[in-house]
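Mind having a look at this structure? Questions to follow.
With one protein chain removed, the remaining protein chains of the complex are shown where they sit.
== chain A ==
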Amino acid sequence: MSYIPGQPVTAVVQRVEIHKLRQGENLILGFSIGGGIDQDPSQNPFSEDKTDKVNGWDMTMVTHDQARKRLTKRSEEVVRLLVTRQSLQKAVQQSMLS
C-alpha cells in the first residue's frame, strides 16, 4: 500500500507542545527541521518524525521555506505540533494486544 502525495491521509499522530526558548532577542525552538514538499526525501538521514500540523496550519503540503516560517513566527511563544512517527504504529499495536 502506498500513499499518493496530495491525497488526504489519515494517520496516528501525537500532539506535541513546545514553549520556545529565549536566546538573546530571538525565540527559538532548539531543533532543526528538514525536508518539505519541494525537497528530495531520499536524502533524509533521519526518516523519523513527520509533522502534520503546526498551530493549526497544515504542513503536509508545504515547502521547506513555508515550514520554517510557520515555526519561527516571532509573535508565538508556544508551538503546537501534530507529529506522526513510524514507531507510533508499533506501540499502538502492542498496547492493543496486551
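We adopt the following convention: a contact is a pair of C-beta atoms (placed from the backbone, for glycine too) under 8 Å apart; a residue touches a chain by one contact, two chains touch by 3 or more; residues count from 1.
To be clear about the criterion, contacts and distances are computed from a predicted model.
Assuming one chain is omitted from the figure, identify its UniProt name from "Rhotekin", "Globin domain-containing protein", "Cytochrome c oxidase subunit 5A, mitochondrial" or "Insulin-induced gene protein".
Its UniProt record gives the name "Rhotekin".
Which residues does chain A use to touch the chain missing from this display?
For chain A, the residues touching the absent chain are 1-18, 23, 26, 28-53, 55-56, 58-65, 67-68, 71-72, 76, 80-84, 86-89, 91-96.
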